[in-house]
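Every protein chain except one is present and positioned as in the full complex.
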Amino acid sequence: MLQKAYPLIGRTLIAPHTHSFSIDCPDMAALARPGQFVHVRLPGFLLRRPISVCQITQDGLRIVVEERGAGTEEMARLGSGDLIDLLGPLGNGFLTEAPHRRAVLVGGGIGTPPLLPLAEHYHKAEVFLGFRSADRAILTEDFEAAGATVTLATEDGSAGHHGYVTEPLEQHLARHGADVLYACGPEPMLKAVQALAAKYHVTAYLSLEARMACGVGACLGCAVPILTAEGVVYRHVCKDGPVFPAEEVVL
Amino acid sequence: MLQKAYPLIGRTLIAPHTHSFSIDCPDMAALARPGQFVHVRLPGFLLRRPISVCQITQDGLRIVVEERGAGTEEMARLGSGDLIDLLGPLGNGFLTEAPHRRAVLVGGGIGTPPLLPLAEHYHKAEVFLGFRSADRAILTEDFEAAGATVTLATEDGSAGHHGYVTEPLEQHLARHGADVLYACGPEPMLKAVQALAAKYHVTAYLSLEARMACGVGACLGCAVPILTAEGVVYRHVCKDGPVFPAEEVVL
Amino acid sequence: MKVDMRVNIAGVTFKNPVITASGCYGFGGDYTDFYPLSRLGGVCLKGTTLEPRQGNPPPRIAETPMGMLNSVGLQNPGGHAFVTEELPRLTGCGTVLIANAAGSSIESYVGLVELLEGTAIDMIELNISCPNVKEGGMAFGATCEGAARVVRAVRGRTTKPLMVKLSPNVTDIVSIAKACEAEGADAISLINTLLGMRIDIKTRRPVLNQVMGGLSGPAVFPVALRMVWQVAGAVSVPVVGLGGIEKWQDAVEMMMAGAAAVQVGTASFYDVYAPVRIIEGMEAYLEREGFGAASQLTGIARK
Partner (left out) sequence: MKVDMRVNIAGVTFKNPVITASGCYGFGGDYTDFYPLSRLGGVCLKGTTLEPRQGNPPPRIAETPMGMLNSVGLQNPGGHAFVTEELPRLTGCGTVLIANAAGSSIESYVGLVELLEGTAIDMIELNISCPNVKEGGMAFGATCEGAARVVRAVRGRTTKPLMVKLSPNVTDIVSIAKACEAEGADAISLINTLLGMRIDIKTRRPVLNQVMGGLSGPAVFPVALRMVWQVAGAVSVPVVGLGGIEKWQDAVEMMMAGAAAVQVGTASFYDVYAPVRIIEGMEAYLEREGFGAASQLTGIARK
């Protein structure tokens, strides 16, 4: 874990109110694993904002941020050359299996970015991405560049499957099954994925969100209910997660 | 009175930790009078900072700021092109007499800037400026350019008179007298000037400082004790001042 | 459809739910360069006492993280000058006028509200919560008995709607609010300032001459919101919420917690347009979200 201010080397608008940032942080990148996140400090805000690692290179990290409130709006004002104060990498990330295993990745909206490093890990990942509309779709080309097959769904039908991403996902699972499944996205999507994983007996992992303070396990703020042998207990997204086995997640 | 964010068109370091700012604000400049001040909002700080008007042109205002705490340090980070949020012009400014009257201006340290517009008003002002040391001296050339005669004093003797500015001031008053005197600077200096004005029977005005909130007379925060016919009462630097007749000031 | 911005508090109609807070708006004349008073729902005038008060010695102001301290100490020209000099300047200003009545004894409160009978004042805000005076002020507002005594005494002597302004520096705000309601308060406003302090590490002395002062500004907003939530759930008279409101979102939050209207104080010090921006932002929000009236916001987070 590191805490440092790093130079931003670029910001690109990749969808309305959605920005891709490249950060020059080789030391932090060297520690990062897929599914981990960085905790971003922003001027004028007390709490850091957790943002998933979307790409890990020798030179640094890429993150993708959607403006959803005052903090992410402030982040969107940062530009090339500005310093960005990161704490990270945090969390446990995804448990990965051998690259040749048949992995299915399911992303909804701004839940998509953390899945990209998985597509780079698995040789031929099957990726299912759901967005509100075609113009909101992000990272599809990046997944394809990583060798994945992308199936798109949009709620308004403006691109790909018209409806929820879980519909083509179910068709795929019914037809081909999968060795392992990873999902990140809004709660209703996670709920549906959890049910499908159970139905088709696929080992599945869900990446969860929670309001955070410390990001390192010290404050116990980011509690989520998790089913364990002793019943439902609170685990912490920042330290025990953000990824949990689907069958343990209480949604 | 106006409240607006104006573009900064330049910042120059004119002495250690002392910066001159030119602000592109013709509308506010058109309203400004010598001795008034602007109230500056800075990112990250709740209260505005009062800063005297140091020069008034058709294009805008000049202000000179010494870093004395977190707010003025933040101000020193602003540069050309940045926006600066001003409320102003505030206060009553100096009561001026006819330009040919024999005016004496006495400035101490960062109390010097508000006197410059007076030097521009009076044809041949006699200006006495005191600083800690030669490198801290500011605006002497500007006063000379305005036609004033400048007498410098430094506490360490590194330039001009070695000692307090009130020493050459007293010599001048004793020898030549004056029609009107204006002073701005640290409290001990104002106290000495007040005594000299009384001793030599010169109409004198002192510009005072106080911690401020609103700047417009609404909060009654910036109280200073003032001697009136009904005894000592609190007047307000932002609205009744910052300039008060020397004989009414209780120091 | 235009949103109906009006709210009614104790029989008084405010054209919108944004009132400027006492002590932060003088006697109404200081911000007229920027917008007319008629733009506001109402104005709470500077705290006034029966006798003139010169207030506390300076320094009276200190800055804190997202807040400020003041120890003005109820500087005011007294009830007589208030009625004969300040009020006449405000006639026809087109907004609801609220006098903020303070006192150091029951008698002085009573004397003042009697002076206000028959004036253009639309409502009295009884200030039993000023932390900056040695006698009276917060002392009355700190206990149920103290609060009840003042309200009882004043209630019998005024026909004007009576709003009681509470201090947050208490263990149990709900009981105090209920005590005021029981004695006939028509509305409750809260919060006044939290007692706070700063030290100047250069001089090694307290910044404020009075050592302690009242904390206001965004820093106190979550405490204010909590107390409004608690009190609005416990009394049936309208609650006016204040403390740290600087944006329309804060005002909406405060109303959702149960406030019938809000007051804006400290925010004007750093943005003179704050009250107007809040009115405009709230109106746009209400329209966007399909509300017919501002009053529909009141307490919706409780349901």
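By written order: A, B and C. Residues from 1 in each chain.
In the analysis below, a contact is a pair of C-beta atoms (placed from the backbone, for glycine too) under 8 Å apart; a residue touches a chain by one contact, two chains touch by 3 or more.
All values reported here derive from a predicted model rather than from experimental measurement.
> Which visible chains touch the chain that is not shown?
Answer for the hidden chain's contacts among shown chains: A, C.
> Among the options A:His17, A:Arg41 or A:His123, which residue touches the chain absent from this view?
Counting the whole complex, the residue in contact with the absent chain is A:Arg41.
> Going by the contact rule already stated, which one of C:Leu194, C:Val240 or C:Ala294 would touch the omitted chain in the full complex?
Candidates C:Leu194, C:Val240 or C:Ala294; residue touching the omitted chain: C:Leu194.
> From the listed residues C:Ala10, C:Ala120, C:Ala153 or C:Met212, report the one that touches the chain absent from this view.
Considering all chains, including the one not shown, the answer is C:Met212.
> Please pick, from A:Cys25, A:Ala146, A:Met212 or A:Val243, the residue that touches the omitted chain in the full complex.
Checking each option in A:Cys25, A:Ala146, A:Met212 or A:Val243, the one touching the absent chain turns out to be A:Met212.
> Which listed residue (C:Pro17, C:Pro161, C:Gly244 or C:Gly265) would be found touching the missing chain in the intact complex?
C:Gly244
> Could I get the residues of subunit A that touch the absent chain, sorted low to high?
1, 3, 41, 45-48, 87, 210-225, 233-234, 239
> Can you list where subunit C touches the absent chain?
62, 64-67, 69, 142-143, 169-171, 194-199, 201, 204-206, 211-212, 215, 217-223, 225-226, 229, 244, 249, 252-253, 256-257, 300-301
As a working rule, only the chains that are shown with their structure count from here on.
> So which chain is farthest from subunit A, going by the mean of the CA atoms in each chain?
B
> Could you work out how far the Cα centre of subunit B sits from that of subunit C, in whole Å?
36
> Measuring centre to centre with CA averages, how many angstrom lie between subunit A and subunit C?
46
> Between subunit A and subunit B, tell me the centre distance in angstrom, where each centre is the average of that chain's C-alpha atoms.
Inter-chain centre distance comes to 57 Å.
> Among the residues of subunit A, pick out those that touch two or more other chains and give their numbers.
none
> Mind pulling the residue numbers of subunit C that touch at least two other chains?
none
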